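With one protein chain withheld, the remaining protein chains of the complex are depicted in position.
Right, chain A next:
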Amino acid sequence: MEDEAALRQSLLPEAAPKLPPPPPPSRSSSLGPSRPPWGGDYGLGSDDRRFAFSRQHSLRQPDLRSPIPAERTRSSRPFLGRSDSSISMPPVEIDGLGQGFGDRGVTEKLTAIGMVSSLVKAVRFGNRPMKRLALMISLNVAYSTAELLIGIFTGRVGLVSDAFHLTFGCGLLTFSLFAMAASRRKPDKVYTYGYKRLEVLSAFTNALFLLFMSFSLAVEALHAFIQDESEHKHYLIVSAVTNLLVNLLGVWFFRSYARVNIVYRKAEDMNYHSVCLHVLSDSIRSAGLILASWFLTLGVENAEVLCLGLVSVTVFMVVLPLFKASGSILLQMAPASVPPSALNKCCRQISALEDVSEVSQARFWELVPGYAIGSLSIQVKKGADDYSVLHYVHGLCHDLGIQDLTVQTEFS
């Protein structure tokens, strides 16, 4: 079916602007080999990492429909991100997960068996970060079960509550893993934009839970402040140390994302960043508990309050940028990867065309980081050639990084 093929092509980042085949080539060949009519000379190569805006994706990609072949050497190298860590970006994924579910697949097939089987398949065929995440989740689950059982048998309530906290964290990480696996499905009739939004959703949920955790730590600190140092549970040290070690292992796995402010270029970036922040905050919390115990043995007063308060504030500050970024994508704000001045300039350039009398209702939003979608409405003088105007507008926006554009032309 033509629309399925078009849909499938539209989700690839390398897709050229989606237009019907061009008219006889007498028009475009007069423009010289690599200069599109809107003058796409931006003065920087695609390797220039000084700029956060992801124009660089589109600059790499040739216009597949033009009769002039462009060089493709640059697009074959993986685009390394912000740091020089030795973890490379995940390779091109082997898609062992098949088609989308069709009608309402994800939400209707949420049976336990279905999800478990898709997770298992994902881990076997997944890329490296997924496998590491699965390893971490299994470690956490094993550890929290052990803690729960020990707590129940020895009658220590503190261990049980810690085990529950860990289980919550595990549940969140499992949701992140599920998002990584499910987001590779092809778009279908119901989820016309595909499933990539799941990664942003999981990042947002992680950030939200981390904010809750920081609030609850603050409440605990208050509680410890009001209630004097009656029984501090010193036996929790062992569990805190183990927790710290497990989480530090997780931080090491995702160390290229261990930063507070990251430029998100792909959908997975947000998910990996949220996982890293999750294990990071958990390790900060364990470290805080250990420090509190140590200070108490040293005889520092109100040590618990201080440490818990410090941990709570730190986690809050660390998580806030991710929360804002993922929230702004879910709220359909203007794309973070396209500078607002560029959008204005684009609209002005379009209205400066001699055939166009007005540009209105220009709306842009991001589906996932790096994939912007827009719609605008232009008024064209009667008798003008709509194909060339469409081609111009699509090309201009595509250079800015807006992959999906719907232009409504009205003839006045």
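Convention: contacts are C-beta pairs under 8 Å (C-beta built on N, C-alpha and C of every residue); 3 or more make two chains touch, one makes a residue touch a chain; residues count from 1.
Please note the rule applied: contacts and distances are computed from a predicted model.
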item: Name of the absent chain as recorded in UniProt (options "Metal tolerance protein 1-like", "Succinate dehydrogenase cytochrome B560 subunit", "Vacuolar protein sorting-associated protein 35" or "Zinc transporter"); value: "Metal tolerance protein 1-like"
item: Candidate in contact with the missing chain, chosen from A:T145, A:T314 or A:S375; value: A:S375
item: Touching residue (missing chain; options A:S117, A:S138, A:T192 or A:T297); value: A:T192
item: Of A:T205, A:T242, A:N302 or A:S351, the residue in touch with the unshown chain; value: A:T205
item: Touching residues (missing chain, whole complex) on chain A; value: 2-3, 6-7, 10, 18-24, 104, 107, 151-152, 155, 157, 160-161, 164, 168, 189-193, 195, 197-198, 201, 205, 208-209, 212, 327, 330-334, 340, 360-365, 367, 375-377, 379, 382, 386-387, 390, 404, 406-412
